[in-house]
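Omission of a single protein chain aside, the complex is shown with its protein chains in their original locations.
Labels A and B are assigned to the chains in the order they are written; within every chain, residues are numbered from 1.
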Amino acid sequence: MYAFDVTRPKTVAEAVEALGAEEAQALGGGQTLIPTLKQRLASPSVLVSLASIDEIKGVCADGDTLTIGGGTTHATVAQEAAATYPALAALAANIGDPAVRNRGTIGGSLANNDPSACYPSAALASNATIVTNTREIAADDYFQGLFTTALEPGEIITGVKFPVPQAANYQKFVQPASRFSLVGVFVAKYADGVRVAVTGASEGGVFRWTEAEAALSADFSPAALDGLTASADGLINDLHGDAEYRAHLIKVMTKRAVAAAN
Amino acid sequence: MTKVTIKVNGKPVTAEVEGRTLLVEFLREKSRNTGTHVGCDTSQCGACVVHVNGNAVKSCTMFAIEADGAEVRTVEGMQNADGSLSALQAAFQEHHGLQCGFCTPGMIMSASDLLKNNPKPTEAEIRHHLEGNICRCTGYHNIVKAIMAASGQDVSNIAAE
Partner (left out) sequence: MPKDHGIGASQKRREDVRFLTGRGQYTDDINLHGQTYVYFLRSDVAHGKINSIDTSAAEAMEGVVRIFTGADFEGIGGLPCGWQVTDRFGQPMQEPGHPVLARGKVRHVGDPIAAIVAETKEQARDAAEAIVLDIEELPAVVDMKAALAEGAAKVHDELSSNLCYDWGFVEDNKAAVDEAIKNAAHVTTLELVNNRLIANPMEPRVAVGDYNFANDESTLYTTSQNPHVIRLLMGAFVLGIPEHKLRVVAPDVGGGFGTKIFHYAEEAFVTFAARQIKRPVKWTSTRSEAFMSDAHGRDHVTKIELALDADNNFTALRCETYANMGAYLSTFAPSVPTWLHGTLLAGNYRTPLIYTNVKAVFTNTVPVDAYRGAGRPEATFQIERVVDKAARELGVDPIQLRRQNFITQFPYSTPVAVQYDTGDYVATMDKLEEIMDMSGFAARRKESEAKGKWRGLGVNCYIEACGIAPSNLVGQLGARAGLYDAATVRVNATGSISVMVGAHSHGQGHETTFPQVIAEMIGIDESQIDIVHGDSSKIPFGMGTYGSRSLAVCGSAMVRATEKVIRKAKKIAAHLLEASEADIELKNGKFSVAGTDKSVDWAGVTLAAYVPHNYPLEDIEPGLEETAFYDPSNFTYPSGAYACEVEVDPETGKVQILKFAAADDFGNVVNPMIVEGQVHGGIAQGIGQAMLEAAIYDENGQLQSASYMDYAMPRADDVPFYIVDHSCATPCTHNPLGVKGCGEAGAIGSPPAVVNAVIDALASGGKNVGHINMPLTPHRVWKAINS
C-alpha cells in the first residue's frame, strides 16, 4: 500500500469535513477497498473511516419502509432486517463470509457498486432511496454503470430506505472462486408491480430486466417467464461464464426467485 | 505515525503505527502474536481471522488504527484459564482437524465465532460458516467433524468411521 493517514470521525459532519481534504477517500468496512489498496491501485492521502459514526448505523422499520444506516454491517442487516424484510436479510447473510459480513457495510457496497455485488440488486429491485448527507437519490438514478454511481466526491451514504415488498427473493449463482455473484437476481413484488434487478451479469453493472417485470406484474409465477429470453448483449464474458450462459442463468435465477417468493 | 493501544488477549499493547499498518501487522510485528497468519492478499483465505470486540474479522482487512481501543482476541488467547486446550481446540486434536497448522488459527477463531451464536450447528451450517476459511490439507472432513464434536454432537456415525 502507498502511505496514507487514517482518521476516525465520530459524526457525519466531521467525516464530511475530513473528506474535503485533497485525495481523501471514505473507508466503509474496507472489505473491497483494502485489497485494492494492497494492489496499489489507489493512492489516497487520507482514508476517512466511517466505522465510528454511530448515527449512520442501525436498522429501523417504520410502517412500509425499512431504513438501514449506511454504516450498518451485513451481519447486522442479516439479523435485524429478518423480521421485516427477510429476502434482504437473507441476501446480507450470504455476502462474502462471516468475517467479511462483520466489517462490510451496505453504504460501502452501494458506494462501490461492484458489478458482482449483491446489495445493488436489492436496492434497485426495491426501488430503494439512497440517502446521503446532502440529498436523497432514487435507486433508478443512483446506479450509473460499472463502479459508477450518482455520488459526488465527498458525499456519504448515511442510509438506505427500502419500501418493504409484498414478496421478494434473491437468488445468487456464485462464481466458484470469488463467491461473488456470477448472476444474482432480486425479485420484489409491490402493490404497483414487480421489479427484477440483475447483478453479476452485465458489463454495465446492476440492471433491471424490464420484460420480466412486465410479465411478472401481470402474473407473478415462474411460468410467466416461459416465453422470455434475457438478452446476452452487453453481458460479461469471462473465465467463469460467457454472455450466453449468463443470459440463460438470468432467466433460471429469476424463475427460482419467483418460485421462492411465492 | 499514530500511537494506538489495543488490548490483545486482555493485555494492552501500545505502539506507533502508520495509517496503512494492518491489524494483522500490528499483531504479528508489534505485539508478537505470530499465531495469526497471512495466507492471501484478497481477503479470502481466513488464516488471519481474529475477534475484535467479540466479532470475527479478517485482521488483514482492517487497519490497526481502526482497532485503537478495541479488545482483540487471537488464537494465543483461546486456551482455558489453566492453560489447557479449550474444548474446541481439544476437539481439533482429537479428530485430526489440522495438518500443517497454517490455517488452523483462523479455523479456531471462525469456529468459535460460530459456536458462540449457534451452539449446535448442522454440518451444512458449519460448511457455510467456513466459506471464508480455506484449508488445503484436511479436505475439511475432520474440521467439520471436530466442530460438531466440540458442540457436543455425536460424530461416531460420520462417514469413514
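Here, a contact is a pair of C-beta atoms (placed from the backbone, for glycine too) under 8 Å apart; a residue touches a chain by one contact, two chains touch by 3 or more.
Worth saying up front: this structure is predicted, and the values here are computed from it rather than measured.
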Inset, instruction - May I ask you to name the displayed chains that the omitted chain touches in the full complex? - result: A, B
Legend entry - Residue of A:85, A:207 or A:245 touching the missing chain in the full complex: A:245
Legend entry - Residues from chain B at the interface with the omitted partner, ascending: 20, 28, 33-42, 44-45, 47, 74-76, 78-79, 85, 89, 92-94, 96, 98-105, 108, 123-124, 126-128, 130-131, 133-145, 158-160
Legend entry - Missing-chain contacts mapped onto chain A: 1-3, 38-40, 173, 176-179, 182, 239-242, 245, 248-249, 252
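Operating definition for what follows: only the chains that are shown with their structure count from here on.
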Legend entry - Whole-Å gap separating chain A and chain B, where each centre is the average of the chain's CA atoms: 28
Inset, instruction - In the complex, go through chain B and note every residue touching chain A. - result: 2, 18-20, 22, 41-44, 46, 49, 55-58, 60-63, 65-66, 68, 110, 113-114, 129, 131-133
Legend entry - Footprint of chain B on chain A - complex, ascending: 1-6, 8, 30-31, 34-35, 37-39, 46-47, 49, 51, 75, 96-100, 102-103, 178-179
